[in-house]
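Supplied in structure tokens, the structure appears directly below.
A single protein chain has been removed from this complex, and every other one stays in its place.
Chain lettering (A, B and C) follows the sequence in which the chains are written, and residue indices restart at 1 in each chain.
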Amino acid sequence: MKIVDAKVVVCSPGRNFATLKVITDEGAHGLGDATLNGRELAVASYLTDHVIPLLLGRDPSRIEDLWHELHKGAYWRGGPVTMSAIGAVDLALWDLKGKALDTPVHNLLGGAARRGVTVYGHANGTDVDAALDAARGYLDLGYEAVRLQCGVPGLDRTYGVGRGDLYYEPAQEGMPLQETWSTDAYLRMVPELFAAARDQLGWEVRLLHDVHHRLTPIEAARLGKSLEDYGLTWLEDAVPAELQEGFRLVRQHTTTPLAVGEVFNRITDCHTLITEQLIDYIRVTPAHIGGLTPLLRVAHLAELYHVRTGCHGPTDLSPVNLAASAHFGLAVHNFGLQEYMRHTPETDAVFPHAYTFADGMLHPGDAPGLGVDLDEDAAAAHPYRPAYLPVNRKLDGTVHSW
Amino acid sequence: MKIVDAKVVVCSPGRNFATLKVITDEGAHGLGDATLNGRELAVASYLTDHVIPLLLGRDPSRIEDLWHELHKGAYWRGGPVTMSAIGAVDLALWDLKGKALDTPVHNLLGGAARRGVTVYGHANGTDVDAALDAARGYLDLGYEAVRLQCGVPGLDRTYGVGRGDLYYEPAQEGMPLQETWSTDAYLRMVPELFAAARDQLGWEVRLLHDVHHRLTPIEAARLGKSLEDYGLTWLEDAVPAELQEGFRLVRQHTTTPLAVGEVFNRITDCHTLITEQLIDYIRVTPAHIGGLTPLLRVAHLAELYHVRTGCHGPTDLSPVNLAASAHFGLAVHNFGLQEYMRHTPETDAVFPHAYTFADGMLHPGDAPGLGVDLDEDAAAAHPYRPAYLPVNRKLDGTVHSW
Amino acid sequence: MKIVDAKVVVCSPGRNFATLKVITDEGAHGLGDATLNGRELAVASYLTDHVIPLLLGRDPSRIEDLWHELHKGAYWRGGPVTMSAIGAVDLALWDLKGKALDTPVHNLLGGAARRGVTVYGHANGTDVDAALDAARGYLDLGYEAVRLQCGVPGLDRTYGVGRGDLYYEPAQEGMPLQETWSTDAYLRMVPELFAAARDQLGWEVRLLHDVHHRLTPIEAARLGKSLEDYGLTWLEDAVPAELQEGFRLVRQHTTTPLAVGEVFNRITDCHTLITEQLIDYIRVTPAHIGGLTPLLRVAHLAELYHVRTGCHGPTDLSPVNLAASAHFGLAVHNFGLQEYMRHTPETDAVFPHAYTFADGMLHPGDAPGLGVDLDEDAAAAHPYRPAYLPVNRKLDGTVHSW
Partner (left out) sequence: MKIVDAKVVVCSPGRNFATLKVITDEGAHGLGDATLNGRELAVASYLTDHVIPLLLGRDPSRIEDLWHELHKGAYWRGGPVTMSAIGAVDLALWDLKGKALDTPVHNLLGGAARRGVTVYGHANGTDVDAALDAARGYLDLGYEAVRLQCGVPGLDRTYGVGRGDLYYEPAQEGMPLQETWSTDAYLRMVPELFAAARDQLGWEVRLLHDVHHRLTPIEAARLGKSLEDYGLTWLEDAVPAELQEGFRLVRQHTTTPLAVGEVFNRITDCHTLITEQLIDYIRVTPAHIGGLTPLLRVAHLAELYHVRTGCHGPTDLSPVNLAASAHFGLAVHNFGLQEYMRHTPETDAVFPHAYTFADGMLHPGDAPGLGVDLDEDAAAAHPYRPAYLPVNRKLDGTVHSW
């Protein structure tokens, strides 16, 4: 089997997706998600201009060899653009391997280790009541876990507060939205949100919260302590994690479980977090960590240190990535909890897929490979629309993590 | 697909092997190596009396699930007997998965990452000249690497000094052989052996040596330093490794590369050795670490820390285990060097196999699964013969590591 | 004195026990407990097929020499099967030595360091009230300490919740019982149990709780914190302990004392736990750690680091092991608290014994040796009945520690 063609399809069925399609001489094709929200075309160029020529004529079954050739052969390693490109190739090759062997990818990863992949939904609201209403909506849909975010009094807009429906999308066309930030106001709000949540939603639902990298370690430590009475499943992205040892201080002060990883691109972005047991859930993304090949390494390292997995799974990655997360989550022993935002009907139409949601769980389905296809005609009807994620600034105008 | 039958076949075509055969309702069978040299029947009992009843009716494709059920479900975890039994199941299930998907196991592990698996041979001799003669024999056979062991002046018998042919087997029938030990005599001999080796064999051949757990850390540190001029590929089992931090002292004093692992049964037997970078080659065995499932975890951990793999591969494990080592070594990125002792013709007749040796390399072949079969009729002609590994004692009579 | 015969007796007077009987040319016999719950026949095979031939003709007084020969001479060291077999030999040899010198084993260990061995009982219940009722039953029997376990609302069956009498036995015939697990539900229940216990039972009774390896470090840390107000004597097996450093996080967050060790087989399974002072009680078992010989080493290391002993002592080990625990607990300086579950009358009939319970304490008695005998005729009336410990799965089907 040889790769005879490959291309990147960029489309925008509600939001932008870049998809790598790898085609073999046997007529099979594999798909990989190459989406990097707000920087899609750079990944597309990395693939089209620099990687695809290297794939032609190669044996797609030699995933390990190709992965290391793309990784080490580029000389310049890591980072979101490079690893998203390599990740797209890796996912497409696993998809192809599954199809070549007529089996779902999860069977190649050791088979199902559970009935399905428990997910959580995003319950957002401009205030506490609205957030709890959103949470009830998820509970009605069968979710067992919800992430709660709500507006911060005094701030116009805040990360995680959407526009009122299931299809929240933070990126927007035109120039980046400007958000504002006050740590003091935020730290006062969050415990109130969770006190109300436990009061009104009870204790059966699992609750999560995403700090989105906006605190320092001591601030995150304070927040974690202030939430201990509410039994969170995790506090996410408490601190920007480029400096992994920055989590030591948070860890020292609170038993609130910690999750991080959606911006990581290499195992060395999290090996200290894991080996020092500074976190409880590692949330790397198949598409951004470089595919299933390195994702398994991260999961195996995490398993040794009592850290569970939970892939980043928002709608700014395509159904191809979500399917990969579902196959992975079904198969690895130390699966924890999967993020699941619903794609728009337009997106689902462009990416017909075998995975399904029921009873609070995703299941990847048993179609060969990843079980997702790309309707290129449908995709062509949704051309790329440049969009940016918001920029966040403190009240004094300082650029802050969004 | 369901498991409908399983049994353990114990035979002795030159030496004892225990083999697990798992049979499905589709008529396929998978093989796992359950051999534990000198303790074979305990593993056979573990499987026959306690594990096989749990397998009947189960879906063999769910390897991850079954592995953890056998591991955690036993309550009493780890150790050579338990993990050899679980390893036999795991190998048989990977063999079955490959056969079910009509593909060699190495393709399931990510495909070939190299042309073949470079091996080393055992060059043993009662004195330096005999050892170097044996080394030349391996070079004539195409080996690029040899492990050199030779008799220690003043000691009757020493580990690694065989009976003059390719089929060295340390276990023997009847009561255990009594060997004797003198660290002083040994530490004087080894540098002389390697000085002569470099003098007579030159520098193209890769040289290795096995201490076989018989030194303390400071003694091993001294030995490692005394061998630096001879550029060993590795010094093996320098110190008994139950206390992993025992390697720190060796590491601090010498740049001679260190290998260890043949007696390990769990990743926690080596995680400190790996994460502290105390070793350079991790030599765990597919059959004894619990199969390919945990072996991949060890390899992935090792890769992060610049540690290469090199499975233990003596003739006291069957061709089933050797095939697993070859599939694994072909597929993982951080493969180092594979031990390869030749099985006797009788053994090869009982275990027809797809792997081949050529040009200093093993290749697992492309037969579906592991590519090894069991000729039960041939096996039946070689009934079990109780045998023990030798016991080693210092000159004053103290029991010592063999 | 020479060993002239040895055999393993497997019987099931209520539950399965494997007992090693070693006989000397002087007509004395020593007994060792070789029971490994659910894997009994593998240990029996290890002894019968591989160890007993090595014992014949040997001087039973040379315990240290034989111990190291069995340990190092097997080459493959450690693990539950191997160390249970060696432990059975070691206990039998200490029993013989005591008989040869006509003195109880505790006298050989340095003599009694206290009046008796304080024990705790297992108070289990399907709900809080039932558990507290069971606790009152133990207090009525004179116990000063009870371990409290109770059912978790929403889960059908949970570890430690028996069938309503003193003779709780988790193993059952036929296929393993399937239990289910929810960490969230469990973490809500336990503080309520202990709040009720202190409220209703007062503060004179010492209270313990067994997590049975089912939490991650951060979950255990949270539990430990949530129990601080109730002054537990210990929280047992908070986290699976293969990764010893996993206890650091628990230790950092709570002053609730920690106990662990019942699944350990070697001193290197706990040396980090002890030297880093991560635990307060080391609960290894004489039979599973390899006998009294290594048990004393563990106790001595623990004493240096302010860690107390408390042998694992459930009914899935025979009266031989319980007697060894009692001799050990009477003699070592850093004794803490001994687990004591009552054997059934059938078991007591098979194993007539000198140890006695009174006033909340066990005393090993002053009979020579361990003070336990084996009535082989009675044993023969209770043939082996295969049984398994339960398998535990999370609500999503994932295999979990039981």
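Just so we're on the same page, contacts are C-beta pairs under 8 Å (C-beta built on N, C-alpha and C of every residue); 3 or more make two chains touch, one makes a residue touch a chain.
These numbers come from a predicted model, not from an experiment.
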Answer for the absent chain's shown contacts is A, B
Candidate in contact with the missing chain, chosen from B:T118, B:S182 or B:N392: B:T118
With respect to the chain omitted from the figure, which of A:H271, A:H363 or A:H382 is a touching residue? A:H271
Where the unshown chain meets chain B, residue by residue: 113-116, 118, 203, 206, 228, 231, 251-252, 255, 257-258, 277, 280, 304-306, 308, 333, 335, 361
For chain A, residues touching the missing partner are 36-39, 41-46, 49-50, 53-54, 65, 68-69, 72-83, 85, 175-176, 242-243, 263, 265-266, 268, 271, 288, 386, 388-389, 391-392, 399-402
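Note that only the chains that are shown with their structure count from here on.
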Greatest contact count: chains B-C
Centre to centre, using CA atoms, which chain is the farthest one from chain B? A
Averaging each chain's Cα atoms, the one nearest the global Cα mean turns out to be B
CA centroid of chain B to CA centroid of chain C, Å: 34
Give, as an integer number of Å, the spacing between the C-alpha centres of chain B and chain A. 40
What are the residues of chain B that contact at least two other chains? 65, 68, 268, 271
